[in-house]
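Moving on to chain A:
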Amino acid sequence: MVRHIGKKLLTGMTLAAMVAIAALPVQASAATLHMAWSQDATGLDPHKQTAFSSLRLLELIYEPLVRLDANLQITPAIADSWQFSPDGKELSFRLNPKAKFQNGAAVTSADVKASFERILDEKTGAAARANFLSIASIDTPDPANVVFHLSQPDVPILTAMSDVNAAIVPASEIAAGSIGTTTIGSGPFKLEKWDPNSKEVLVANKDWAGGATGVDGIDISVLPDETAILAAMRTKQIDFALLNDPLVATLVPKEASLQLNRVPVLAYHVLQLNPSRKPMTELKVRQAISCAIDRQEVLDTASLGEGKVTGPLTIPALATDPKQLFCYKRDIERAKQLMAQAGYADGFSATVIGATGEPPTAAAEAQVIQSQLAEIGVKLDIKMMELNVYVDAWLKGDFDMAVALNGGRADPYTMYNRYWTKTGNLQKVANYIDDTLDSLMQKGRTETDPAARKAIFADFEKHITEMSPWIWLYTSYSYTAQQKNIAGFEPVPTGSLFSLAKVTIQ
Partner candidate 1 sequence: MISLLSVSGLRVGFGRNPQANEVVRGVSFDLADGETLAIVGESGSGKSVTALSINRLVDYGGGRITGGSIKLRRADGSTFDLTAAAEPQLTKIRGGEIGMIFQEPMTSLNPVLTIGWQIEESFRLHRGLTGRRATAAAKDALDRVRIPDAARRLKYTPNQLSGGMLQRVMIAMAIACNPRLLIADEPTTALDVTVQAQIMALLAELKQETGMSMIFITHDIGLVAGIADKVMVMQGGEAVEQGALNQILDDPQHPYTRHLLHAVPHFAGGGATRRDAQREKQKAAEPALKVDGLVVRFPVKGGFLSRTSGAVHAVDGVDFELMPGETLAVVGESGSGKSTTARAILGLVRSTRGTISASARKAAAGQSALPVQMVFQNPYGSLNPRLTVENLLAEPVIATGGRITAETRAKMAALLKRVGLPENSLQRYPHEFSGGQRQRLCIARALMLNPSVIVLDEAVSALDVSVQARVLKLLIELQREFGLAYLFISHDMAVVERIAHRIAVIYAGQIVEIGDARSVLSEPKHSYTKQLIAAVPTIDRRHERFELDTRQVPSLVRPLGFEPGPANWQQFGPDHRARVEV
Partner candidate 2 sequence: MATLRAIFAHPSGRIGGAIVALYLLLAVLGMLGLTPHNPLTQHRVERLHAPDSTYWMGTDLFGRDVASRLMTGIGQSFIVAFFSVAVATLAGTVLGLAAAWFGRRWDGLVMRIMDVVLAFPAILLALLIVAVAGPGTSTSVIAIAIVYTPIFTRVVRGPALSLKAREFVDAARTFGSSAGYIVTRHLLLNLVAPLTVQVTLALAWALLTEAGLSFLGLGTQPPAASLGLMLSDSRNLMETAPWLMIFPGVAIMIGILGFNLLGDALRDVLDPKMRRSIA
């Protein structure tokens, strides 16, 4: 018996020793930032990628002509300065003479022209092409200047150009057809290595026009489980991480050595109704649903209160106070009346779809909504689907209702023209349009006076919430967690991690 115990003890000790060896903190060079996220980039072609992680990665490598700051104001990137012609049909840029691609070549107007031609070429399948359809032609008077001729006045096009989907890539690489396989940008970091779904290694670009970066490089690890990311941060293996799940993010402040950064984002959580399907065809039914939903409670339960109830416009400068919007205060009595008036006093059954883990709160939102709508007799069936299956159904408009987290843009027209204009590419998803909406959107597109624009979009917001094709719920935060010795990170509403370029490790 004694021998047995002895053996066990020995095994136990060996095990402990091995774990201890395994647990030795990784001693890396101080100037490398160890970063983690749960979802990896899905590709490297800046014009084609739309996945959140891809954009965050590519923003560190490629640069667009202009960039948005923390207040969503347009600031220089490759372009030093820019100007609209008085009639709004000509947009000219002067390029930063120091801007250089990572292969050493200067960024010239020819590269700009080639990049936009690539985006506009249907064969490319570029994601942002729809935003640039008003470009009639591109002039390159000299290597440092480029002029876009527009077919009609298009104010939002400048904001659209701040997106990494409109990044400037070398004309030579386009000719070689190697965009997406090699990454030659003009941004602060060079991509040295990419193991999809495992890791990225970024090194500082010494020639970056924006000056020296604060770290020598960034190692990004893909840790699919966010609990594990938190665990890794606790043991100081990770300096900086991107978090999606508010349930995990809210645990960060409890750790003395960690800091949570949060910033309200432009993306919005929404319950999309499908007004082409009975009984959502009835305005009163849609309004009843809007009145029956307690948006704050959805936010409080699904996201632990991490976020803000919002109307359709999530851009702070343009947003209307939600209190003024239709039925933003829950009113069950009114909802029941509306249902009765529409002839659905006894309610109806419908199915709501959601994507598993995308966002992580989707299932929870659906369940709270289900419970709330049950009070006016609407029986919801929840169907959670794998993201791609969901996207497929969503694009076909094959749903009664859908919980979604839709991306926001810094300009309301760019953000919504796809849904709420008569020619919007995603009209078949939105399935609702009226003349008021369409004309307001068209006016907003061409209006250059900021105050007038704000008024136009306020009207748009009021009208669409009253028509209730969708029930806008709330905007959440974009979370980053960091060790407290990391300084200089500035979160922005677009979710961009561009300020990592200036982050230092103390």
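Regarding candidate selection, all candidates are chains of the complex that A comes from, given by their letters.
Please note the rule applied: a contact is a pair of C-beta atoms (placed from the backbone, for glycine too) under 8 Å apart; a residue touches a chain by one contact, two chains touch by 3 or more; residues count from 1.
Quantities reported herein were computed from a predicted structural model and do not represent experimental measurements.
Touch between chain A and the candidates 1 or 2 in this complex is found for 2 only.
The touching residues of chain A, when paired with candidate 2 in their complex, are 225-227, 245, 247-248, 250-251, 297, 300-302, 356-357, 360, 363-364, 366-368, 370-371, 382-386, 389.
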